[in-house]
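Heads up, one of the protein chains got dropped from this complex, but the rest are sitting where they should.
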Amino acid sequence: MRVTRIKEIRKETERIKTYILEEKVDAIPGQFVMVWIPDVDEKPLSLSYHKGNMGITVLAQGPFTNKLAELRVGDKVGIRGPFGRGFKIVGDSLLLVGGGVGVPPLAALADEAIQNGKKVTAIVGAITKSELLFVDRLENIGVRVLTCTDDGTCGTKGFTTDVLRDILKKEKFDQCYTCGPEIMMLKVLYEAKKKGIPTQISMERYIKCGIGICGHCIVDGTGQRVCKEGPVFRDVDVEKISEFGKYHRDASGTKIYFRNRK
Amino acid sequence: MRVTRIKEIRKETERIKTYILEEKVDAIPGQFVMVWIPDVDEKPLSLSYHKGNMGITVLAQGPFTNKLAELRVGDKVGIRGPFGRGFKIVGDSLLLVGGGVGVPPLAALADEAIQNGKKVTAIVGAITKSELLFVDRLENIGVRVLTCTDDGTCGTKGFTTDVLRDILKKEKFDQCYTCGPEIMMLKVLYEAKKKGIPTQISMERYIKCGIGICGHCIVDGTGQRVCKEGPVFRDVDVEKISEFGKYHRDASGTKIYFRNRK
Amino acid sequence: MLKTEISSIKLKTPLILASGILGTAGTSLKRIVTMGGAGAIVTKSLGISPRSGHKSPTIVKEEKGGLISAIGLANPGYENFKDEIEIAKQGGAPVIGSVYGFSFREYIEVAQGLEDYGVAAVELNLSYPNVGKTGAFYGKHKELSFEVVKAVKESVGIPVIAKLTANVSDIVTVAKSCEDAGCDAITAITALEAMKINVDTGRPVLGNKVGGLSGPCIKPIAVRCVYEIAKEVDVPVIGCGGATTGEDAVEFMMAGASAVQIGTGILTRGITIFKKVSKEMEEILKRGGYKNVGEIIGIAH
Partner (left out) sequence: MLKTEISSIKLKTPLILASGILGTAGTSLKRIVTMGGAGAIVTKSLGISPRSGHKSPTIVKEEKGGLISAIGLANPGYENFKDEIEIAKQGGAPVIGSVYGFSFREYIEVAQGLEDYGVAAVELNLSYPNVGKTGAFYGKHKELSFEVVKAVKESVGIPVIAKLTANVSDIVTVAKSCEDAGCDAITAITALEAMKINVDTGRPVLGNKVGGLSGPCIKPIAVRCVYEIAKEVDVPVIGCGGATTGEDAVEFMMAGASAVQIGTGILTRGITIFKKVSKEMEEILKRGGYKNVGEIIGIAH
């Protein structure tokens, strides 16, 4: 556990903030860190900035993330990691599909890919315009960004998967990357597979130790650990994860079925 | 603790044997190892062969060394070390003065010195001819050996210090090295000093840990540890060791005064 | 060469996955047998109902080969574990169900439930270094240990293993009580009560403040416990605590263990640690001229 200070806080949307920390990092996009607020809790968060000063981008949605939202520049947080396997850049034309706070690791991936001279297209979705994450950031570095909102306030009215289906009719990509709600990722996997595009998926499961020892993040079918063999999995691996898109486990290990499974 | 086997046993005198072990070593002459006989005890012994297969040369004089004398080729012993500071080769013409089982580390030193093209003279003393140690070994590698025995059965009749006084009248040496009974070493130091020859002394004190932590081998005056800052000390350091030639401490730490102090 | 038996449970290798390490899901347990090479596996400790455990951090790594953990008995409750045991058994190695309880009745209920689900034995977790006052104390008192073991032993037909803590004045007395109460084997030891404070914040790191120290740094303590217990009891002893190499496992067995559990070792050597350690054990046995691992049990006495 290393302790670092918050160097900068950027308000991204109403409930999402980016925290740039004093600690420097040299990680792989898709890797996560365990962030500790003393006396509060410790939670897994993807790196949204993976080189130089590390950055995380967090949606305030519960006790820990709300507490994080109260912190100020100069406050201390603890860090373990980076942990897990990140995204692998394959091919030249990459398609990123992100929903909600699934976008941060994809933004880091975009940074890395553009740096390496790749062509990057990103589909970014949210409920409404003000919730769209990192659109400017992505465009500024040269990513082609396609947005969509549930309410049509920006970009296509509809889901990322609708945009995806559309673009896949017209264009070809070497690799697809997705992070967001599992049901969305399930569909992305399906659409990309139909077109023969390999996909890399960043999964979320309940993380406790982050170092592959406690077993809380294990997925059924393969018995793999999301914190160690993941969080990024290749489509071929995900297909062997029998619980993917069906259920995950809570802090006790009890199965929780995804609600809006269609 | 590493366990090795006895590779070869050589009977040197009635009560002294050399044990060549399977374990290889690359040590400095004057360094010692802790030798363990399981369920018996563990004791410090100087390396008599300090390169390649390690060798120790031991006088059977008590429970441990008698037990060692019963061991056969192929038997297992435990080894820790080499530990401590060894002899430093200084100058070109070296004089070695050894009594009894003080000769083994000096023999290793002679090996090293001859290898380095030095001129080596050794005064080797014992009670009687059959107890003289390593005379052939030393002569074979080109050391000039002067022997003496208490009973005159070989070489000069008398002590090493008598031979020393004689030779120092006629010859000059760059450095003197001594190991043996402390009273002998005290005199060697005195004689060499009179002639302005720097001396290195290998001291014996009760060794338990061998790694400088327990404090059993501490010498008064400097508070140094024989197992760590020694066993080899330079004359200038020995002069600050107030107990040198006066007393040592037993296993309990109680002071034991040397008997034949003159 | 490594085949062995613990109270009629046959093991291909004496190396067993310790409770609470990757033991939350059946697929994981199965993988630790098929891919990892474990001779048997112990489930996460299970109670009567789901429990989320302590707040995070639940684990902190010590530089010196140690881990301090305070998971807080997070588990889905034994009933939710029925399917997991089914899957775990597909690995082909004996599945041992770990049981905790906050009362005798709870221990009995869970043990009986697990027996119904087909575990080969139950291991009673008698002491949790990191769960408040409740329940943490059974293993600290010989009388309470006796009662729990006896109660469970009378309620199930499968072997009952008592898992002990070294956080006691005299582990041998507790071990003897468990033997008197009829346990079929003893596992020694569980993690030791420990703590980490972060100096930059002045705060304890673990959500629960106190946790259990496991890994190589506790091995000398665990070996001593196994040695002392094996000297005084007749039931088989299962060594646990820091075993990471073949040498460690052999050391435990020479001290008197009939089998050895591995947990934290997975951190440094991965899931296949069981295969690796088995191979290393075979090499040590060959070097020492032994034909069967059984020959070394307790030879240090």
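The letters A, B and C name the chains in turn, as written, and every chain counts its residues from 1.
To be clear about the criterion, a contact is a pair of C-beta atoms (placed from the backbone, for glycine too) under 8 Å apart; a residue touches a chain by one contact, two chains touch by 3 or more.
Note that the coordinates shown come from a computational prediction; the quantities given were computed from them, not determined experimentally.
Hidden chain, full complex: it touches shown chains B, C.
Within the full complex, the residue among C:R31, C:K150, C:K196 or C:K276 touching the omitted chain is C:K196. Touch with the chain omitted from the figure is made, among B:K43, B:K118 or B:K187, by B:K43. With the whole complex as reference, residues 62-66, 68, 140-141, 167-170, 192-197, 199-200, 202-204, 209-210, 213, 216-221, 223-224, 227-228, 247, 250-251, 254-255, 284, 287-288, 296, 299-300 of chain C touch the missing chain. Annotation for chain B: contacts to the undisplayed chain at residues 1, 3, 34, 36, 38-43, 76, 78, 80, 208-216, 218-225, 249-255.
As a working rule, only the chains that are shown with their structure count from here on.
Shown here, the protein chains touch in an arrangement that is not a line, ring, star or fully connected set. Ranked by number of C-beta pairs in contact, the top chain pair is A-C.
Separation between the centroids of chain B and chain C, computed from CA atoms only, is 51 Å.
The set of chain C residues that touch two or more partner chains is empty.
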